[in-house]
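All protein chains of the complex are present and in place, except for one that has been dropped.
Labels run A, B and C following the written order; every chain starts at residue 1.
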Amino acid sequence: MKAAIIGVTGYSGIELVRLLDQHPYVTIQSVHSSSQVGILLSESYPHLVDHITFDLDEINTANIAKEVDVVFLATPSGIASKLAVELHDLHVKVIDLSGDFRLQDPDTYETWYKKTPASTTYLEKAVYGLSEWNKENIATSDFISNPGCYPTATLLGLAPLVREGLIEESSIIIDAKSGVSGAGRNASLSTHYAEINENLKIYKVNQHQHIPEIEQVLSSWNEKVNTITFSTHLIPMTRGIMATIYANVKAPDLTTEKILDLYNQCYEDKPFVRIRQNGEFPSTKEVYGSNYCDIGLTYDERTGRITIVSVIDNLVKGAAGQAIQNLNIMMGIDERTGLHRIPVFP
Amino acid sequence: MKAAIIGVTGYSGIELVRLLDQHPYVTIQSVHSSSQVGILLSESYPHLVDHITFDLDEINTANIAKEVDVVFLATPSGIASKLAVELHDLHVKVIDLSGDFRLQDPDTYETWYKKTPASTTYLEKAVYGLSEWNKENIATSDFISNPGCYPTATLLGLAPLVREGLIEESSIIIDAKSGVSGAGRNASLSTHYAEINENLKIYKVNQHQHIPEIEQVLSSWNEKVNTITFSTHLIPMTRGIMATIYANVKAPDLTTEKILDLYNQCYEDKPFVRIRQNGEFPSTKEVYGSNYCDIGLTYDERTGRITIVSVIDNLVKGAAGQAIQNLNIMMGIDERTGLHRIPVFP
Amino acid sequence: MKAAIIGVTGYSGIELVRLLDQHPYVTIQSVHSSSQVGILLSESYPHLVDHITFDLDEINTANIAKEVDVVFLATPSGIASKLAVELHDLHVKVIDLSGDFRLQDPDTYETWYKKTPASTTYLEKAVYGLSEWNKENIATSDFISNPGCYPTATLLGLAPLVREGLIEESSIIIDAKSGVSGAGRNASLSTHYAEINENLKIYKVNQHQHIPEIEQVLSSWNEKVNTITFSTHLIPMTRGIMATIYANVKAPDLTTEKILDLYNQCYEDKPFVRIRQNGEFPSTKEVYGSNYCDIGLTYDERTGRITIVSVIDNLVKGAAGQAIQNLNIMMGIDERTGLHRIPVFP
Partner (left out) sequence: MKAAIIGVTGYSGIELVRLLDQHPYVTIQSVHSSSQVGILLSESYPHLVDHITFDLDEINTANIAKEVDVVFLATPSGIASKLAVELHDLHVKVIDLSGDFRLQDPDTYETWYKKTPASTTYLEKAVYGLSEWNKENIATSDFISNPGCYPTATLLGLAPLVREGLIEESSIIIDAKSGVSGAGRNASLSTHYAEINENLKIYKVNQHQHIPEIEQVLSSWNEKVNTITFSTHLIPMTRGIMATIYANVKAPDLTTEKILDLYNQCYEDKPFVRIRQNGEFPSTKEVYGSNYCDIGLTYDERTGRITIVSVIDNLVKGAAGQAIQNLNIMMGIDERTGLHRIPVFP
């Protein structure tokens, strides 16, 4: 299978290059960018020297569609929508890593993204690519909207309890923390080394565009879920997301063991989700560079509240890795193909 | 005023040395440790070379009490209780930075600290040194139990709302994050550089000994507060604590502006608490090396929930700085004396 | 004494604010910037909230000169030269932290800085402010060119051996390492967090503008010194410079002890230089936030070569701290005034 990557010079794009390089059935055919066209990709990313020898191509959807079977869009929100529509109409498979097709309601998109939404026609065509919980729809789709990094960690952490209706729907609070690579490669004061190192910040409080994405999926699983509280913190590290999730448990006779049983059952046949034993919690380094989502949890009888910890590598399971997992599902092959790696530790 | 520091070789002890070195009315008379007696303190801490020329003395409370007016105890919990009692009986002022006299109920101490509690007689004598909210008692005391680092950030962040009864008492969730210096100087796998760097961990979920300390103070302010949910995360940085606090607001007509007015009013005459403007939140670096506690908050009408962010330097306002602030209050001088410094930024 | 700071929004400027805030005899009268005029300085630097309440003023040298006794120039090279000349002609003391008046030869400046040099008249007026080795000239000057950060660490490390002619003049190699704050506050890919963290880079190999500055001073001490080899590395940390210096020793009967005796003798009356004992070397954290320069060294009989390690905080002894030390010398007061602080550790 031949693939093109548009927006390859961002961190998600370059992570697609790293991961696809080891995929046995997918070949990168071309890489595209809106700037630096004609230069070697490795001039911008010297870690690729000698290993990847592509020049950066312009973004011409007609030409691209002639040459490849699938296009990964790793462009910013607001740009992807136009490209995705063109490519879809040219009958090439599209996996969009931006936020442009995640929200089904165009008004909600406009409110949270402050950009023009895609047309409803195409919003309806795009299938939300949360691999573990939408596998059947993904398998038959040719247009995937890849989930956001925070929603991936959060939704995988909450799915069993929300789907089973075991927590008070209005009590969900997600305190999320992310490494800085999630902010992309564009230099700014807010990602300037001396401002981030040895520092800890909260940002976009109650205003993050991933809030409606999480709410949309949770309410699709359980219509009683309405709003959530969601905060994002910037951690002085490059990769990794942790979602620490709090909720009040409905059933008073639940125990940590029973909830862990439920999680183990739900994720038994989902190879990239690993549930920790009672008393153990994952750290972000334990999924570093891999497509795993690791989950630990505990129920506190004193407060009647559960604490769930869900960690991913934001560039892998939170972006490029899940995109490839979705392609595997679309291709009908083992979803682990090219992704079944041990995390880099330490 | 002459001071001794017992347990000087820990990070809180050494921070007392740094801060007292600039205090105009306090002189360090001697420094004490249970190990390395007789060697220069600067052999263990070369940043003190030529500047501080004390030898480490043994811990002999009778001798110490003869020479000084006040003793800072920076020893671990479980050790401080014995020393504090001896020193108090020798009529020297005591400021204990450990957890040994913070919990009024010995059984609670035993449950959470897994150690033998101090006797009730002395637990009653010790005054809880949350400077901003217990100033009158501190001023007349000669035996201070200095608050924990997490409780300091949390309680200062919650005080106005809890004291005014404006939040649902059972809805308080604190997602706390700390730099690694809070774990002290003893080497262990959990503070090993390669295990912490580029990593993010949660620890002691629902089991941290600061939980009962926070609950005790909150319920003393508002008897309806019973239990809280409190989590602690280890951030790959050396100094700094952030408490991100969530709670449901009772009064539906509250706004962020009104709550900020309340906070500004409550903290008007408290020089080390700085309230940020609407829409702004503090980061830990903004209080680095200083005794400030900076607070930002926002009320979300969508969820009816407030998010409060409170940051401190765990070694200063969370330990040595607040101890000196308390000594200033005991001495009847401006509480800022020797502490009125600009944070180190960047 | 009243002071103005021009270019206050850079890291050196803001460090001047932090340090002068504790100076007993100097008052900051005004702070100036070419942008953001009229806003509060603390909007740009929230760590100053409530503590420093200056608005940013425009840069009008005539007005500034009327109000103050001394001006600190913390502007970039190329801009300082014009301002310094104007202020000097207006008979106000000037301490320039840029590189504009460090090189006596205008052609050398043009070659290494790629900018228009200051006029020879003013280059001759400016006194090079390496406090420890030019104290007499500084004391009688009203126009100081403050040394670069790398030259400060390097020259203090080399001075005794070069002045005594004990090393082969052509054998000097300096492998320098710096934290990222030295690159200033302007965001760029080269200081983007995700590109620096968990990474180690060399930069400007053989091309750093501090090379001719070091060579100029070394050859003024010992005319046989001609060229040096000097490399600079970017370390994933915010503050700190280490210069690891290598040179062949001339006298075959020298020992580490003898050389340490020489260093101790040379720096006996220089309070900010601390010489470590035989077998010990300083790390950058041991001078963090302070004006100290710590030096360790060892002579290797196997190779006939000496290794000298010299560390400073690049923003203090490498910039703002040394500037204030020079002002103290100009004022005829103890050079430690306002600077005699213990480093922040850990």
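We take it that contacts are C-beta pairs under 8 Å (C-beta built on N, C-alpha and C of every residue); 3 or more make two chains touch, one makes a residue touch a chain.
None of the values given here were measured: they were computed from a predicted structure.
Note that the undisplayed chain, when the full complex is considered, contacts A, B, C. Considering C:22, C:44, C:137 or C:229, the position touching the chain not shown turns out to be C:229 (whole complex). Set against the missing chain, the residues B:6, B:94, B:202 or B:237 yield one that touches it, B:237.
Of the listed positions C:52, C:309, C:327 or C:342, the one in contact with the omitted chain in the full complex is C:309.
The chain not shown here is touched by just one of A:50, A:107 or A:269, and that residue is A:50. Across A:169, A:286, A:300 or A:335, the residue that sits in touch with the chain not pictured is A:286. Residues of chain C that touch the chain left out of the display are 170, 173, 175, 177, 179, 194-195, 197-203, 205-206, 227-229, 231, 233, 235-240, 242, 244, 246, 281, 283-285, 288, 296, 298, 300, 302-303, 305, 307, 309, 311, 346.
On the side of chain A, the interface with the absent chain consists of residues 11, 14, 17-18, 21-22, 45-52, 181, 197-198, 238-239, 274, 276, 280, 282-283, 285-290, 294, 341-346, using the contact rule stated above. Remark: the residues of chain B touching the chain excluded from display are 11, 179-181, 183, 185, 187-189, 191-198, 236-238.
Heads up, the rule we're going with is that only the chains that are shown with their structure count from here on.
Ranked by how close its mean Cα position lies to the mean of all protein Cα atoms, the top chain is B. Computed from the mean C-alpha positions, the centre of chain A lies at a distance of 38 Å from the centre of chain B.
Averaged Cα coordinates give chain B a centre that lies 36 Å from the centre of chain C. In chain C, the positions touching at least two other chains are 11, 181, 197-198, 238.
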